[in-house]
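All protein chains of the complex are present and in place, except for one that has been dropped.
Naming follows writing order (A, B and C), and every chain is counted from residue 1.
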Amino acid sequence: MVFAVQRFPKPEFETGYLQPGTLLPSPRAEILAAMDVAILVLALSVISWIVLKKRSRKGVFWMSLFSLIYFGFYREGCVCSIGSIQNITLALFDHTFILPLTVIAFFIIPLIFTLFFGRTFCAGVCPFGALQDLVAFRPQKLGSRLNAVLGMVPYIYLGLAILYAATGTDFIICRYDPFVGIFRFNASFGMFVFAGILLISGIFIARPYCRFLCPYGVLLNWVSRFSRRHITITPAECIQCRLCEDSCPYDAIDIPVTTKDPENRKIRVKKLIWISLLIPFLTFAGGWTGSRLHITLAGVNSKVRLAEEILTPAAGQGQPESLGLTAYKSSGKAAEEVYSEASEILDRFYNGGWILGGFIGLVFGWVIAERMLSKWHTDYIPNKGACYSCARCVDFCPVKTDLSEIKHEKT
Amino acid sequence: MPTRREFLNTLVRGSILAGLGLLSGALIFRKGKERECGFDFNCKNCPRSNDCLLPRPLESRQMVWQLDPSRCIQCGRCATDCVLTPSAVKCVHVYAMCGYCDLCGGYFKPGTKVLDTAAENQLCPTNAIKRKFVEDPFFEYTIDEPLCIGCGKCVKGCSAFGNGSLQLQVRHDRCVNCNQCSIARNCPSGAFSRVPASNPTLLRGFDQKQTTTNIKQ
Amino acid sequence: MKQKAFIILALALLLALILFMVKDLFYNSPEKKTNPYAYDLRTLKKGDTTQTAYIETRQVHTRLPEIHGLATGINDWIYLAGDNGVEIYDQAGILKNRFDITGNAGCVAVDKHGNIWLGMEDHIEIRNASGKQIKTWKSFGEESFISSIAVTDSFAFIADAGRKVVYRCDLSGNMINRIGEKDPVRKIPGFIIPSPYFDLAIAPDRSLWVVNPGRYELEKYSYDGSFLTSWGEPGIGIGRFCGCCNPSHFTLLRDGSFITSEKGIERIKIYSAEGKFSAVVAFPSSFEEGTRGLDLATDSRERILALDPVKKQVRIFIRKKDQKSN
Partner (left out) sequence: MKKPDSPDPTIKLLRQIAFVSALFAVVLCILILVNWLQLHRADPLNSPAVKTMIDRLGSDPDNAQLREQVRTLDLLSRKAYFTSQWQIRTGGYLLLISVLIIAICLKTIEYFHKKLPDLPEIKNNTYWIDRKINRRWVGYTGGAVVLVTLVFAFLSHNELENMLGNAVSRGTDTISGKNASKNIPLSTSGKAGSVPDSLLTLATGDSISSDTLLDGYPTWTEIIRNFPSFRGPGGNGIVYQKNIPVSWNGKSGKNVIWKSGIPLPGYNSPVVWNNRVFLSGANETRREVYCFDAKTGKILWTARADKITGSPAKAPTVNKETGQAAPTMTTDGRRVYAIFANGDLIALDFHGNRIWAKNLGSPANHYGHSSSLMMFRDMLIVQYDQRGSANVMALAGKTGDVVWKTARNVKVSWSSPVVAFTGKKTELLLAAEPYVASYNAGNGKELWKMDCISGEVGPSVAYADGVVFSVNDYSKLAAIQIGETPKLLWENSEYLSDVPSPVASGKYLFLVTSYGTAVCYDAKTGEKYWEHEFDNTTYASPIMAEGKVYIMDKTGTMHIVKADRTFSLVVESPLGEGSVCTPAMVDGRIYIRGDKNLYCIGK
C-alpha cells in the first residue's frame, strides 16, 4: 500500500469551525520507572532487615501486604522480576532488542540481595508470593517425594521460557502469568481461571506457583544456597524442642540428620561414581530427546506457523482464509523469504532443543546425585535453597534471643 | 575459623556476583547493532540524525507498545486479544488528514442510501463515532472513546475509501504495558512493536512533528 | 484422610493447570481465529472480468520511484512524471528519454509541440522532450497544489487542488480567469476536494470538464467560468462513484465519452458523453488493494492508459473487439 504524500487542502470552513488537534495521552512518566527501582531496593532492604534483624513474622506480613498493594495492585504487575528473565535472554540473543534499564534492575537487584540475605525477595517483595502467602490457610505437608518430583517443573518451565525468549518467539512466562489479571481487575477469561485454580489449590498447597512453577525461583534457589547470611529458626543454639518441625508450610525445614547412611560406604561410593558417570549420559539423552521435539517446539513460533500454512494450505475449500495468511498476502512478502526465515528459526529450535533437553537431563542427574550426598547437621535449619524467609518458623521457636544479647532485652 | 565449606561458599558467591555484574554491565553498556532507523539510541555518527524524528538517546530506554497503522490489516485482534476489556487499542482520529466528507467510508455501512446518523447506517458496532454537521458539505467525525472497542472496522472503511484519517493506536492511558503484549503475540501482520516512551505514537501518512506537538503531555 | 483429599484436589488442579498450559502452548493456532468484526470489502469489489469491455494487453514498467502523472503526446508517446523525474516512452513502451527534475511533479501534460508541462506542487514548469527547461511559471501561492493540467492551442487549464480552483491561463503563464470558485449568484457550487485528487480535461468538443470529487460529479464549465452542467452520483453501485471522493481521475475518448477511475473500490469505467454508465474497463480485482491515483490517458488508437502507482506501471487496455489494433 502506498501512503505517500497525502497532500490536500484542508476544507475551508466558513463558519469559523476550528479543527481539533489529535490528542493522545502520553505513557507513564519515566521518572516513575526510576521510582519503582528505588522502591524495589528500599523494600528489599527493609524486608532483609525485618527477616534477619527483627526476626518478625508480623513485619514480614505487613511488608508483603505493602508489596502486594504497590507492586501488585498499583503497579499492576509489569515488569516483574520473573518476566524479566525473558527480556534479558532476548537482549542477549537479539542485539536490536532494547532493554530498558529498569528491567535490568528488576532482574539483577533481587538476585544480589538473595546472594547476601537469602530469598527475602520472595518473603516480602514479590507480589505473587505475597498473594499466595495470604491465601495459604490450610497448608498441608506434601512429603518429600512429591516435593522432589514437582520441584522439577520449574526447571523445565525456565528452560522453555529461555528457549522461546531466545528465539524471539514469545514470552511464555508472561503469557501464563496467573495473577496479573487480579492485580488489574481485568484480564482474559482464561487468565482468571488460571488465577482461580492457583489460589484455590494454594489454600492447601502453600505457594504453589513459587514452588512448582516459578522460573525465577530456580535462579533464586541456586543463588540463595550460597547466600552470605540467611534466616535461622533460632537466634541462638537449637534446643532440639522440635516445635518448629511442622511449622513450615513449604516443607523447607531440614530436620537434623544425625544418623549415618545405613548403606555401606563402599556401595555408596560406587553408586556415586555411577551416577556421576550417568550425568553426561542423561544430559545427552535429554538433549537428543529435546532435539526430536524441535518441530513441536517451533510450532509456537508464528513465523514457522505461517510458513507451514503457506506450504500446506487448509484442506477445506470453503474455509475462510486465515488472518495470518491474509496479512502475509497483503504484506507482499515473497514466500521464499518466509520459508528461509522459518527454516532458520527451525534450525535454532533444533539447537535449542538440544540445549534445553541437555539442561533438563543435567538437572535430573544433579537432583539425583544431590540426594546421595550426606548432609550432617544436628539442628533444625531452613533449607537455604527452598526457604522463602517468611519467618513463620521463628514464631514457633521458644528461644527468643541470643543469650549473649540478653542484657539489651528490656521487656 | 572459616571451614572449607564456608570458603567455597564465599568463592562461589564471589563468582556469582562477578557474573551478575558482568551481565548487567554488558547489557547496560553494549551498543546495539546499527539499524536503518534504529530505535537503538545509538545516534552518534548517524548520518540521518539531523532530520530524524525519533527521540534523542534516552538513558532509561523505557519502551511502550504501539501499533504501526501502515502495517495494520484491521483483523479485529486488537478488540479481542487485549488483556483489557475493552481493549487499550482504540481508534484515533487524525483530524488533520480528514476530508470531512459527507459520505464517510468509516462511518457508513456500504450501500447506505440516506446519509444520516440512523443506527442501521452506522458501520461502528458500538456507534462510537459521532457525526456532526459543520457546514455544507462538511461533517466532523469524533470518536467517543469510552465506547470504542478498537475493532478497526471504521479504520478499514476510511483507509479504503477516504484519506485514512482514522487509525488504530494504543492508548497509553489505558495500556498497562505488559512485558509481552498479547495483541502483539497474535497480530498477524506484525504491526506491534516496542517504541520509545518519549515518542509513543506511530500515526502515519503525514508530518509526525505536527502531532507530537499536539500530544497532551 | 481429609488432608489427603485436599492434597489430591489441589494436586489435580495444579496438574490440570500444567496440562492446560502445554495444550495452549503447543496446540493453539491463533491464526485460525476469525475476526468477529470483519468488514469484508472483497464482496464489494467483486466483478466478472469477462464482462469488461476492455482487455489489458500490456504494461510499461517504470523505474521512477514514485509516479503521479501520466500523459500521452505526439506519436502516442507516453509521458510519466513523478518524484524527481520524468520518463518518456514510445508507443511500444520503449524508453526514449528519462531526465531528472528537482522537486515532485504531481501531474503532467504535453502540448502540440511536444513540450512537457509539469505541475510542480505550486508552480508549472515547461520542459522540452530532452528535459531542457523552457519556462518556469511563478508560484500560484503557497497552499497551491497543482493536480492536473490541460493544454489547448491557446490556453492552459490548471487544476489547483490546494486552492480548489481551476485557472485559465494563456500559454505564457498569464492568468486569464479563475473557474469554479463557490459563487451562489452564478450558481457555482464550488469544488470540494477532501483528498489530493482533482482532475480536469478538455473534451474533444473543446469544453472544459472538471471533477468535483467531494460531490462525486463531473462538472462542465465554460471558459469564462460559467457552470454549465454536471453529472454523476455517489454510491457503491457500478454506475456510481464510491467512497469519500471520486472519481479521482478521468479522461475523454474521441466520441466524448468519459473514462473515469476511482479509488477505494479501484475501478475504471466508461460513461457516455451524456454521463450514462456504459461499460467497465477494469474491476478492482485488477489492482492491488489500496491503489489510488490511477491517472488516465488515451492515445490515437483509443487505447486506455492507466497509471498504476502501486505496481509502478502504465497499464494499457484495448477494447475487446479490436484487439488487433493493438
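The definition used in the following text is that a residue touches a chain if its C-beta (ideal position, glycine included) is under 8 Å from a C-beta of that chain, and two chains touch if they have at least 3 such contacts.
Note that the structure is a prediction, hence the values are computed from the model and not measured.
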Task = In the full assembly, spell out which visible chains the left-out chain is touching.
result = A, B, C
Query = Looking at the whole complex, which of A:L92, A:A236 or A:L293 touches the chain that is not displayed?
reply = A:L293
Inquiry  = For subunit C, which positions touch the chain that isn't shown here?
reply    = 26, 36-37, 49-50, 57-61, 92-94, 323-326
Message = What does the interface between subunit A and the hidden chain look like in terms of residue numbers?
response = 134-135, 137, 144-145, 148-149, 152, 156, 182, 185-186, 189, 196, 242-247, 255, 257, 259, 261-263, 282, 285-286, 289-290, 292-293, 295-296, 299, 304, 307-308, 311-317, 334-337, 339-340, 342-343, 346, 357, 360-361, 364, 367-368, 371-372, 396
Ask   = Can you list where subunit B touches the absent chain?
value = 85-86, 109, 111, 113-114, 118-120, 125-127, 147, 149
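Everything that follows uses one rule, which is that only the chains that are shown with their structure count from here on.
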Note = When A-C and B-C are ranked by contacting C-beta pairs, first comes A-C
Query = Hey, how far is the Cα centre of subunit A from the one of subunit B, in Å?
reply = 28
Inquiry  = Can you compute the centre-to-centre distance for subunit A and subunit C, using the mean CA position of each chain? Integer Å is fine.
reply    = 56
Inquiry  = Two-or-more-chain contact residues of subunit C, please, as numbers and ranges.
reply    = 30-31, 33, 35, 192, 194-195, 289-290
Query = In subunit B, which residues are in touch with two or more of the other chains?
reply = 75, 77, 99-100, 163, 185, 188
Query = Contact residues on subunit B for subunit C in the complex?
reply = 74-77, 79-81, 98-105, 110-111, 123, 125, 137, 151-153, 156-163, 185-186, 188
Remark   = Seen from subunit A, its contact residues with subunit C in the complex are 1-2, 4-9, 11-12, 138, 140, 142, 146, 150, 153, 172, 175-176, 190, 194, 197-198, 200-205, 208, 212-213, 296, 299-300, 302, 305-306, 309, 320, 322-325, 330
Interfacial residue positions of subunit A with respect to subunit B in the complex = 1, 3, 6, 8, 10-11, 13-15, 17, 19-28, 30, 33-34, 76-80, 83-84, 86-88, 91-92, 95-96, 98-102, 104, 107-108, 111-112, 115, 170-171, 174-175, 180-181, 184, 186-188, 191, 223, 226-228, 302, 322-324, 326-328, 330-331
